[in-house]
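Quick one: the structure is below, and I'll ask about it shortly.
Then we have subunit A:
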Amino acid sequence: DLVFPSLSYRTGPYAAGGIPFADGYTDYFTLLNERDGGIGGVKVSVPECETGYNTEKGVECYESTKGEGALVYQPLSTGITYQLIPKTTADDIPMHTMGYGRTSAANGDVFSHTFNYPGSYWNGASGGVNYLLETNGGDISGKKIALVYHNSAYGKEPIRTLEELQKKHGFELSLLPVDHPGQEQKSQWLQIRREKPDYVMMWGWGVMNQVAIQEAANIRFPMENFIGIWWSGAEHDVLPAGDKANGYKALTFHNVGRDFPVFADIQKYVVDAGKAAGAGDQVGNVLYNRGLYAAMLAAEAAKTAQEIHGTKDITASMMRDGMEALEITEEKMAALGMPNFGPSFSVSCENHGGPGLVGVTQWDASSKTWSLISDFKATDIDVIGALIAEDSGAYASENNIASNCN
Partner candidate 1 sequence: MLDAGHTDEALLEVNNIEVIYNHVILVLKGVSLSVPKGGITALLGGNGAGKTTTLKAISNLLRSERGDVTKGSIEYRGNNIQDLDPADLVKNGVIQVMEGRHCFEHLTVEENLLTGAYTRTDGKANIQADLEKVYAYFPRLKERRKSQAGYTSGGEQQMVAMGRGLMSKPEMILLDEPSMGLAPQLVEEIFTIVKNLNEQEGVTFLLAEQNTNVALRFANYGYILESGRVVMDGPADELRENPDVKEFYLGMSDEGRKSFRDVRSYRRRKRWLS
Partner candidate 2 sequence: MFYREAGDFKTSYSKDNQTFPIKIDRVGYYLVLLVAFLVVPFMLNDYWVNAIFLPFLIYSIAAIGLNILVGYCGQVSLGTGGFMAVGAYACYKLMTTFPDINIFFHVIIAGGITGLVCVVFGLPSLRIKGFYLAVATLAAQFFLVWLFNRVPWFYNYSASGQINAPERTVFGIEVTGANTEAWATYLFCLVFVVASAWIARNLTRGMTGRKWMAIRDMDIAAEIIGVNPLKAKISAFAVSGFFVGISGALFFAVYLGAVEVGEAFGITKSFLVLFMIIIGGLGSIFGSFAGAAFLVLLPVVLKVVGVDMLGWPTDMVAHLQLVIVGGLIILFLILEPHGLAQLWRVTKQKLRLWPFPH
Partner candidate 3 sequence: MSTQESYVTEDGRTIGPTVMEMKNITLRFGGVKAITDISFDIREGEIRAIIGPNGAGKSSMLNVISGFYVPQEGEVWYKGKKRPPMKPYQVAEQGIARTFQNIALFEGMTVLDNVMTGRIRQMNAGLLSQAIWKGKAEKEEIANREAVEKIIDFLEIQAIRKTPVGRLPYGLKKRVELARALAAEPSILLLDEPMAGMNVEEKEDMSRFILDMNDEFGTTIALIEHDMGVVMDLSDRVVVMDYGKKIGDGTPDEVRSNQAVIDAYLGVAHD
């Protein structure tokens, strides 16, 4: 079997986000098994392990599954990622942290076993600013942008990038941290109400998202000017606020909705066959799609590895090579029934972060759907690249890491 462990969290404060992702991740592999007989003819197994978004349980999950021949880890938590970076490297198992984790891991020269394609938080920050530039005719100097963020490593990620971009584009940035869990955000939103920023960006997770959107609605902040990162843009984030959430925007690196042929297959082979990972009610949700997308990228990397090494039964080490040689093209995605589901890109030894293309989605409260309103676009590589080089360089020297690519 090809083993793709799923470190999921269906319990705890972040369960609402963890459930659809885990469902999507598993369902895709189930689909491959049912429809294609696995990957390259080898069956796939997806042992699930509950982390509860807790680093210690994450370690336990990692240790308990790695012995089963795990090919790649998708830890789904920034905290767990940091822990696993050295461990996976030592164990020669690749890790994919898609849209989260340590951004500077994009530098494959230092982080040999960590991949964060197709995009990272810093891409997200820049993508958001680019979107604002675009909607403002290329000039946002003098505009006020407030960043409401989860007061943790995750939430603080975009600050450096935004500060750099602030220098470059001349907008005003104000920072509003929200402590975990984020049920009380009165002060932050009263301040926003008074300072009247032109835009609010949000790096939130869990209940913080729902409360923020609710409070934004309460103070009548225009939803169109409120943009969340991709972890702040799922159905359950906006639903509690009802109609008032209409127009809220979120960044993304993959497509939304279930208008893709692959969903017909999922319905047929997985849901209707009673093999869905969850209750089957999450199919097509934003985070479900993200899980699906992550699984698809993993499966494609596995195929690539099978090709490179000429064996069907690949090892984790081969998988890593496959991930480093991964190429996602429009044709490939179309063939998989997922046309334009995400950007096309390729990975290299130096660049584990992919192209960093970022799109924007918007919530329509009446139809209760998200739609992609801005296609995947490039982000500011000059700024981000420098930051990545700096941060990964520091890590390399602190840990005496030799260059991986030469």
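Keep in mind that, in the parts below, a residue touches a chain if its C-beta (ideal position, glycine included) is under 8 Å from a C-beta of that chain, and two chains touch if they have at least 3 such contacts; residues count from 1.
For anyone wondering why these and not others, all candidates are chains of the complex that A comes from, given by their letters.
In this text the structure is predicted, and so the values were computed from the model without any measurement.
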item	value
Single touching candidate for subunit A, where 1, 2 or 3 all sit in one complex	2
Residues of subunit A touching candidate 2 in the complex	8, 10-11, 15, 19, 48-50, 52, 54-56, 59-60, 62-64, 66-67, 78-79, 82-83, 85-87, 89-90, 102-104, 151-154, 156-157, 160, 179-180, 387, 391, 394-395, 398-400
